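To start, the structure itself, in structure tokens.
A single protein chain has been omitted from the complex, and every remaining protein chain is retained in its original position.
We just call them A and B in the order they show up, numbering each chain from 1.
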Amino acid sequence: MTAVSFAFGLVAFGLLAPVLGCLLTGADRIITARLQGRVGPPLLQPLYDVLKLLAKEKRQLQPFQGFYILLALILAILAGAIFFAGGNLLVVVFLISLSTLFFIIAAYSARSPFAELGAEREIIQVLSYEPMIILMPAFFFMVTGSFDVSRALSLELPPITQIPLIFVGLLFVLTTKLRKSPFDLSFSHHAHQELVKGITTEMSGRTLALVEITHWYETVLFLGYAALFFVWGSPFALVIGLLAALAIYFLEIIIDNSFARVKWQAMLGWSWLVTVFCAVFSVLSVLVVKNYFL
Amino acid sequence: MGSFRLTKMSLRNLGRKPATRPYPQQPARYTPRTKGHIVNNIELCILCSICQKRCPATALTVNKAQGTWTINPFSCVQCGTCVRVCPKKSLRMQPEYTAAAAQMHDCTLVKPEPALDGERSLGSERPQRSERLPGSERPQRKPRPERPSRIGC
Partner (left out) sequence: MAKHTVIPFGPQHPVLPEPLHLDLVLEDERVVEAIPQVGFIHRGLEKLVEKRDFQTFVNITERICGICSFGHSLGYSQTIENLMGVEVPPRAEVLRVIWHELSRVHSHLLWLGLLADAFGFENLFMQCWRLRERILDIFERTTGGRVILSACNVGGVNQDITNEDLRGIVHILEGLVDEYNELVNTFLTDSSVANRLRGVGYLSKDQARDFCTVGPFARASGIAEDIRSYGYGGYGLLSAFEPVVAEEGDGYARCKVRALEVLQSIQIIKELVEKIPDGELSVRVKGSPVAGSVAVSRLEQPRGECFYYAKGNGSKYLSRFRIRTPTAQNVAGMVHTLQGCDFADVPLNILTIDPCISCTER
């Protein structure tokens, strides 16, 4: 990744990703509504919501809360730009973790009981998906020999053929990262929950609008993680990757509508179980393939 | 114990029309018995004010001296008690709901013929001028609506 490609990635991701994220979130709401037998909002409803929030009066309990959320947004944009410019996957993963951490700090800074509990749950969520998310670049390195995302475009076969279990593991934690049932403990987009609005309870107006925009950027980035498994050195690769991302998003919507929200003990236990299982068997399969077939 | 128990019903819903209807873009649906608003056939009404005594929401006011029957449609809870106790069956419940308005207003109906003496046949002519006391004013006539409408009265 050069400076030029990074700048290009920044501009392209910075401008296109919110559009795509908004459309994806809007489609999510309409499909969810149709699955439930309702009509659903217009497609651009997330945009209308953000515009409405930006127009609201500024009411903050604590002056730095908006600043932390702004940092979270900037880090998410940087992470996505590096990813789509073909940069280092490990850097991407850690920048996104830092973004989530600032989100948690913003919630703690409000010092309200609901926001604190929501922040605690968010920390538990991070604990449950971080192992899998860190293993993903490690296995990517095992398969391609480099941490650079751009190496995927020069592969002979898509990574899914060599590390399918890591893809399954990623799908499992993607539910948590995209904030969907059964693992939407800290901040659910729609369902009522005991924490009122969880981690974003004390956020309103401009701050909440920035949270929503961060969510759009993150959605596009995480679907990019999933699409990475379907990309190889073929002219059709990017199309296949895009279709795979959309199919995975649809699957996540169906999962969201088929499960209740579980308690944190179940989420942590299941996520680590799946992570360990997928990691162990993937290591074995990659080593076996490397030693005996190559 | 299993999972994805509700997925079949959800996917079926995708193929069906939504169960909700976008109201008010699509008009509301009523049944013949829906309790919407009260109308009074003022020609049958004898202004006995039993309906006023029985109304739990005190939405009705009947003034026999002036010949007026007034309802506040925004206080009315559409219980139907007045319809049931009316001795002349002049009150009826119509299905349409009272439309939203910026200000609450009353709906007043005026009995067309002043009750001078005894019984009067329905729709009969106005009394002859000679029957009136000298100097008495003709009571004010409110323009009678064609049929009771939903908004205002």
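One rule holds in what follows: a residue touches a chain if its C-beta (ideal position, glycine included) is under 8 Å from a C-beta of that chain, and two chains touch if they have at least 3 such contacts.
Not measured: the values here are computed from a predicted model.
Put simply, the hidden chain is in touch with A, B once you look at the whole complex. Only one residue in the set A:L117, A:A244 or A:C278 touches the chain that does not appear here, and it is A:L117. Residues 1-3, 5-6, 8-10, 19, 31, 33-35, 53-56, 77-81, 84, 93 of chain B touch the missing chain (whole complex, contact as defined above).
Chain A meets the missing chain through residues 32, 35-38, 113-114, 116-117, 120, 181-182, 184, 188, 190-194, 196, 257-264, 266.
What we mean here is this: only the chains that are shown with their structure count from here on.
Per the touch definition, chain A reaches chain B in the complex via residues 33-40, 254, 257-259. By the touch criterion stated above, chain B contacts chain A in their complex at residues 3-7, 10-11, 13-14, 16, 18-22.
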